[in-house]
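Subset of chains shown; positions unchanged.
Per-chain numbering from 1; labels A and B assigned in written order.
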Amino acid sequence: MRAARWVCLISLALLVCHTPQVMAAGHEAAEPVINSGTIAWMLTSTMLALLMVPGLAMFYGGLVRTKNVLGTMMHCFAAMAVIGVLWPVVGYSLAFGRDVGGGWLGWDSGLLFLNGIDTSVTNGLPDYVLVIFQSKFAIITPALIAGAFAERVRFRGYCVFIAIWFLVVYAPLCHSVWYDGGEEGGKGYLLSQGAIDFAGGTVVHISAGVSGLVAALFLGARRGYPRTAMHPNNLTMTLIGAGLLWVGWFGFNAGSAVESGLKTAQALTVTQVAAAAGALTWIIIEGCKHGKATSLGMASGILAGLIAITPAAGVVTVKGALVLGSVASIASYLAIAVKNKLGYDDSLDVFGIHGVAGMLGAILLTFFVRTGDMPVNDHKVPHTIGQQLFIQFEGVAITCVGAAIVTLILLWLIDKTIGLRLKQQDEHAGMDHSLHGEHGYGLLNLN
Amino acid sequence: MKLVIAIIQSDKLEQVHQALVDNEIFRITVSRVTGHGQQTNVDLYRGQEVTPNLIPKVRLEIAVNDKFVEPTVSAILKGAKHGDGEIGDGKIFILPLEECIRIRTEERGGSAI
């Protein structure tokens, strides 16, 4: 979908910059033509998406207990370090190398260390731009999972887990949804089916949500849960984190248009609207049910709205965004209520929010697709709503099953070898002290 | 001399302080503590009503001469109650105080309070 769009949109962009080949031919023909506006926006988007990492660290960090605040934030930063290195070294080749595994795996040894593309420019955009923009998706996804098993994993085990998870879950999914190698390179499986996933509903949120659920179930609850109340240590930080995530999401979603044009504006607009609708819905629910609207509810609603619009950002209109945002909040609210009934410990509700809102967005978007944005079949006829619904369901189902099974195996392996679950004593003492030798808030003690 | 320690609800600090001043008790030391008693205090966490086992409270420490004990106690009782008294309104503890020294002047005993 997206890759396909690149081609067509960038050609449009070139159109605006007019007959570049002819032009360039006139002057040194070797110089590739670049579109400075699109590059400016894509780099901005990259920066915004990076901002989501500290944003997520604040969001998650504020929600755990005081003794685990640094450990939890480190989960986000570790993703930045580990995946930040893995992606240029080998990840990009796996995700965006020439298809070698039936639409599920790429490989191109020329892309290791990004060797081959140091000066490549495709359709006006240096290849590096997309490499780095995409790297943010690869970084944020494993970091999201961390919320599900917050406050109870070993740092070393976690680092190994996200590194391998990235290679065996994220890279294949990313390849299958976004890789479009044209005639010779092949196409990702889900992309070739015509699944719509504008900015990573399946790749990012559903895969993280489901993997988080599996991990939470596999590792078991935090000691004391749910008997002991586990109070957020800093809701002001969580709230600011939610604000930064909202800002960063503009890059995530509007950047996924891979242009600086109409589609970008549409994606940004619906992102904004869905977030507001999600937030408003959540605080209305709480206001009605408890007579009190909470700040965590506000933050959760913002997230639910943003997640639901993620797969849909480029294809739905404002009305669709209002509906998706609101419904996502309702669904996530209910999902968390169910979790509390069932009693498993998805600590920061990665499944309840990312998983549920992600699935809901991926499926419901079908009903709001803008005429003209519906994918076409082999005969260039747009899908009917029913057909597209089936494809969306398929994408969601494959992602869920695939992510769940592979994550489970991976967790089991790591647990048996280097160990993942924190020892009881270390869990009591808190991750900050036992794993990192630090205290988050020195200000609490006299110094 | 006695040391009066009172654990009160956070929202009553201002009233208690006022009541103490009205009874001419001007010097106090307060700190944040967390208490566990009969009270259950409901917080919300993502739509779930959470009952923390430790509730934020304020602890007052007031050193007084013997004849000021009752005025102090009655001031606290007056300021700290919610309505006619609610669970969680707190406790007052009275301890014997052997000596009190004002650091500035090094004077000791009742006059240093």
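Here, contacts are C-beta pairs under 8 Å (C-beta built on N, C-alpha and C of every residue); 3 or more make two chains touch, one makes a residue touch a chain.
None of these values were measured; they are calculated from a predicted model.
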item: Full-complex stoichiometry, written in the displayed chain labels; value: A x3, B x3
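Following the convention adopted for this analysis, only the chains that are shown with their structure count from here on.
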item: Whole-Å gap between the CA centroids of chain A and chain B; value: 50
item: Chain A-facing residues of chain B, complex; value: 43-53
item: Contact set on chain A toward chain B in their complex; value: 228-229, 231-232, 285-286, 289-290, 292, 294, 296-297, 300, 333, 336-337, 340, 349
